[in-house]
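Attaching a single structure in structure tokens format; questions to follow.
All protein chains but one are shown at their positions in the complex.
Letters A and B mark the chains as written, and numbering starts fresh at 1 in each.
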Amino acid sequence: MSNAEIDRQWTTRLRRKAAGKLPPEKLLPDTQPSYVASWIYVFGVATLASLGVVIFTGCILAIRGPQWWHGSQYGHFINSLHLWSVEIFFFTMVIHLWGKFAMAAWRGGRTLTWMTGVVTFLASIATAFTGYASQSNFDAQWITTQAKDGINATGAGAYFNVLNLGQMLMWHIVLLPIAAVVLTGLHVLLVRIKGVVPPFEDDVQPATQKVAVGE
Amino acid sequence: MTKKAFRPDVDAPEWKGGHTPYDIIKEGTIAVLVIALLTLILAVVFGSPDETAITIKSWSNADPIDFATTALSELNGTSTSAAYGAPYNHNGTSQQIGPLQLAKWVGVRIPINAAQAFVIQPLKALPNEPTLDAGLAKYTSASSSTQTTWLNAYAKAATNMKFVKGQVVVSAPSAGPVPVMINDLTTMARSGALDQDLLNDNGFYTTDYTKPLLFLADGQYLGNLATEQHLGGDQWGMMNETGNYPGQSWLWLYTFWYQIPPFNNSGNGDALVWGVMMVLSVLLLLVPVIPGLRSVPRKLRIYRLIWREHYRDSGGTS
Partner (left out) sequence: MATILSFAAIFPLNTLGHYIHWHWFYISVANLIVIILMVVTFVSALLLPFPGRRRRKENQ
């Protein structure tokens, strides 16, 4: 094989493009800009950590099946862990959103970072909804019989039947977690690629300031 | 170097300042430990709710008159499910936003004929019921105008419905076989057989609870229990959880619209709320490209708190 042939391979091109965009020292950095000096910055990693606990506790619930927690004190405890980790997940994610808005964190070519964050937020709401629909208790009965009206009004109810426990459970434990993890992964990789957004400049001269990275 | 106008809400200055050591793996580990510990504490202290599901059996035993009244509404086509429209049937006007009739355009994909699904087919499944079988045969072979006459007679008398010694008592001599049908369906429900029958329509194995849930929701019993728990639509119920547990506070804006006109008194309320929320979601997604909206952070100046150390050290410049 010639070098030119190797250079043309999909694998080679993909690896070089990925490594170019995200070399190891960017993927796992050992320094950060000195302006990253506020407690508001911990809410991104706190959201990630919460997501980890949500998924881990969800996996334990999956081991024994969807009815286990109704009859087992241990199962009910795992359910409690799952519920509270979800509450903490939304708590930290919304504070993270407030902080990123306050920083206008989309600046400097970070629009896609913002957008993946918003889509992840919306996907999380959908994931939580299917979780509530999968509880197989009174709360699930009420939530699904009410939610069906909203979803039916969009036309989606014809295919996304919230009264179908099996469908809701599979969306909750397969499709939506995959979406949430992929979206979160993209979001985090974008943060690593673009770096943390620099502060606003309060004395900027618009006409002469050079643009480092922009739309 | 090409110079173009710097847009403070779009562009970011190049950072030429210092960097500090940062241990990302340690940060992640600490975050996981802290969050796991917090989760553990909350779970140990507060637990989680688990209100037992109601069944058609528990409903019909707790409130047989509500059950029987609901059964009548399924049979005479006045229940919510019977008159719903898409995706269940063609009997109702689906919700729309202006000219957009999304539900109607998608059509009936989960067909439910309420009278057949909730009353006639389950009753036909009961074995060794000669009086009922004769009544069912009479009802199903009658013309629709005769059926309507019977149903109207029963409905008029049903305002004085009583439940005595396990029997639904309605004095309606001109209601044909309807009294027997409603009474026997109530007995079937109270035994638990109706719960199972509504599920087994899909075969031995099923996880689809569409029919029993639609039937439950058509009655007052489920809604009354929900109202007691502050889960009703006009109680901001979408945000709430049973008991004293925190619920889904992130749904505050979604449920807010249901509390105010025109959403709370429109037949298209659900469609309107979804429409508004979709527009707002798209706006949130597109903040970076919406002039004015993307300037709000700079005007709010909360960032001065976040980066106060930077501004102090650099005198407000980069």
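What we mean here is this: contacts are C-beta pairs under 8 Å (C-beta built on N, C-alpha and C of every residue); 3 or more make two chains touch, one makes a residue touch a chain.
Fair warning: this is a prediction, and the values are worked out from it, not measured in the lab.
In the complete complex, the hidden chain is touched by one of A:Ile60, A:Val94 or A:Ala156, namely A:Val94. Contact between subunit B and the absent chain runs through residues 17-21, 43-49, 228-230, 235-236, 239-247, 249, 252, 259-260, 302, 305-306, 309, 313. The chain not shown here touches subunit A at positions 34, 37-40, 42-43, 73-74, 76-77, 80, 87, 91, 94-95, 98-99.
Everything that follows uses one rule, which is that only the chains that are shown with their structure count from here on.
A straight line joining the Cα centres of subunit A and subunit B is 25 Å long. Residue ranges on subunit B touching subunit A, taken from their complex, read 1, 3-15, 17-25, 27-28, 31-32, 34-36, 38-40, 42-43, 46-54, 84, 86-87, 94-95, 102-103, 105-110, 206-210, 213-214, 216-217, 222, 225-226, 231, 233, 237-238, 241-242, 245-246, 248-251, 268, 270-271, 273-274, 281, 284-285, 287-289, 294, 296-298, 300, 302-303, 305-307, 309-311, 316-318. Contacts from subunit A toward subunit B in the complex involve residues 28-38, 40, 42, 45-46, 48-50, 52-53, 57, 69-70, 76-77, 79-85, 87-88, 90, 92, 94, 99, 101-104, 106-111, 114-115, 118-119, 122, 125, 128, 132, 135-142, 144-146, 149-150, 152-155, 157-159, 161, 163-167, 169, 195, 197-215.
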